[in-house]
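Removed from the display is one protein chain of the complex; every other protein chain stays in position.
Entry: chain A
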Amino acid sequence: MKISHQWLREMFAEGALDAALAAWSTESTAVAYTRLLTGLGLEVEAVEVVGEGVRAILVGEIRGKSPHPKADKLTVVELFDGTGVVQVVCGASNLPPLGGKVAFAPVGAVLPGGLAIAARELRGVASQGMICSETELEIGADDSGILILPDDWGAGDRLVDRVPGIADTILELGVTPNRPDALGHLGVARDVGAKLGIPLRPPPVKRPDAANAPGLVTIAAPDRCGRYLGYVLEDMSVQPSPLWMRVRLHRVGLRAINNVVDVTNFVLMECGQPLHAFDRDRLGEGRVVVRRAGQGEPMTTLDGTQKLLTVDDLVIADASAPQALAGVMGGAPSMVHAGTHTLLLEAAWFAPAGVRATARRHGYATDSSYRFERGVDHGVGLERASLRALGLLLELAGGRCTAWTDVAGERPQQPTIPLRLPRVTALLGVEVPAEAARAVLSGLEVQVREDSPEAWTCVAPTHRPDLQREVDLIEELMRFHGLDKVPACLTVPVEARAAAHSDPITELGDRLAEGLRDAGLHEHVAMAFVAESKIEFFTVPPDRRVRVENPMRAAGVMRTHMLPGLLDALAHNIVRHTRPVRLFEVGRTYAWPERHVPKDGPTAAIDVLLPRERPVAAALIYAGAKGGVDAREITGAAVQALARVGLRARPVDPPALAAHLHPGVQAALAVDGAIVGEAGEVHPDLVRAWDLAEGTRVFYAEIDLEAVPPRRTATARDLPRFPSTARDLSLEIPLTLSAARVVAALTAAVSQVEAGPRTEAKATAGEVRLATDSFGEPAVEVLEDYRGTGVPAGHRALLLRLHYAAEQRSVTDDEAQALHNAIIAAACEALRASAPTVRPR
């Protein structure tokens, strides 16, 4: 919202604003405004001082015109500048006749755009200055020719004296949605006046002498239209507006059209009240009805598009058809045009939610709908705005007002708001003295009845629909009394500080992240939504994907897996450098649950409607095409991450193959027998889908945070008193038999052997058994995976080491070997059930 300093000045008595501003601050106008308005919650986003370059521009009178001897399109003009006649070469085609007045930039002037005017020759003819257009002076948008000034202006007058609004300070305000009143100069002036203590004195208005004609307007939808003022103007003429009006509109970012449209725009910017003018001759029967549209009723709006309306749209219609989409946009048939002579001027209050719904439904966001949505004045301000427009129309377009009416629908009730002064202190933490409160509320035109010294009853003015409750008034007191007067004073009890805690899943994610970081991975944050093509490889079926209705970057599905985001990042890195790429991300994946999952607690009714969000930690290690990175680095990273929360994870055979991983290079991650994640090589099809080089190997692991058991506190176990003794074994196994299964078979064989018949040796005290490691688990180590010569095709040799010990004594070699042989025999027998070629080497 652009606010003009010159315009604000006119809302007060002559000179009052300048004096008050100067008394408030010695800073420049721009700086003072910024501090003043930002302090009131009307944030000044930018300030522009405009029109400085126009100060040198004079009114010039055409005294002579002759064609340029060498150029068809140029004219040599004799121009009287108030003191003498100068010769100026001009290229415009709209030069006025002799005696006409133009804007003249003499030699030495510097135009707003920075152009310095110097004496020069144009194709051999001397030119002592320049005749300017609106655009060259930056006071308008018309660049079709030079600016023609009224004939009665005196040659030599300064343009800035003729049009005071030219030199100005323009403030760009960020107006929050609760302040529709600040969408006009009058509302901003009211805040400024209340802060600086100067009374508002906006330009006077006058009611028309014409008779009230109630039949002019009918409100058939009183719930949607609270009030409608209509004025009939006859014998007026549509023309361009005078320069002051065009400059004013240009300064606040609007384009001048004609006097009728310009007046409605002017009042929009001055009072914040949208108005509409109909060509009354084109309204059937010359009267309107405010009604709901019929379902599918057609209408052509001002911009020439045809809309099919719904019963929820409010229209202003004549006897036969809609003529305006109420509060949003006028209709084409009754639009004001050059030949319009009779107007129906509308000033109304439409219900905000209805205007908003209609604007959205039909894809409009107009200056009008913007203000109606936020709530315009339905009281004295509405009438004042309409009378201001009426006065300006009569001034600029002539004619007379022959009829008017003021019809009421359901107007919003102004609430009676109690204001308890102790409550002000209770919320702000500072006392606002009654006298100061009284002054602020009076400046804002809030009616106050002081029932007791501490309990007041207030009624807010109709231009402040945001003032509904006591807190709203308290905010007003804070705005004007000054937020800087609120002290900083903390009351959080000290014991409460110690009780603050984190969230378990966040905590777990943070620890896993630290583990992955320590494994040399960098943390990535990817977008939570992806393109559907990127999740087709994954197992979440289309009907369980969570879809965004209005996606950006074509990313229309909430990610069902973390891998696509990491692959995107990998692809980004690969084309830019040759450094190692090791990334991880801790985030959420999204999917609709497979079946209904009941929820508990006070939010259950909402929670059952939401998709499932799964917290996941995912890691990616890029191995390139040449290898050099062992696949076990990815399991290593995952194991290290889980070690960070005191858990010992081990890779095991996956219970089911993950489709996005290489079928022969994947494992599940288990903690205490429960699956918490997966690890493996990214499926070659995905590598291709991401356009990575053929043969590129990428390793990936993920941990499901909700599957991770609680952190375990280490319980110390006593150390063995006697040394253990180790025995190695080499097993020839098929490639498809995993080390995890071999270890499991050996471990199982131990219990089988130990549960077997008791031998004499076992009966002795301190029986020999497979030792346990520091975590109390069977001490079976995998030493080597050998695939060289001497191993049959499709097989490999696994070298393992088992540790034997006894509790009460050392173990003899023979004892250890006997048990070792028994375990191997039992394990091989068990393994052969599924892999017949297993044999010891």
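Heads up, the rule we're going with is that contacts are C-beta pairs under 8 Å (C-beta built on N, C-alpha and C of every residue); 3 or more make two chains touch, one makes a residue touch a chain; residues count from 1.
Quick note on the criterion: contacts and distances are computed from a predicted model.
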Options "Xanthine dehydrogenase family protein subunit M", "Phenylalanine--tRNA ligase alpha subunit", "ABC-2 type transport system permease protein" or "ATP-dependent DNA helicase RecQ": UniProt name of the undisplayed chain: "Phenylalanine--tRNA ligase alpha subunit"
Selected from A:F104, A:Y590, A:Y700 or A:Y804 as touching the chain missing from the view: A:Y590
Of A:Q306, A:S452, A:S502 or A:T715, the one touching the omitted chain in the full complex: A:S502
Touch criterion as defined above, residue of A:I117, A:A403 or A:A519 at the omitted chain: A:A519
Those residues of chain A which, in the complete complex, touch the missing chain: 38-41, 43, 176-179, 352-353, 356-357, 370, 373-374, 426-430, 469, 471-472, 474-475, 478-479, 483-484, 486-493, 496-497, 499-503, 505-506, 510, 513-514, 516-529, 546-553, 558, 565-566, 568-570, 572-573, 576-577, 579-584, 586-588, 590, 592-596, 598, 601-603, 605-611, 613
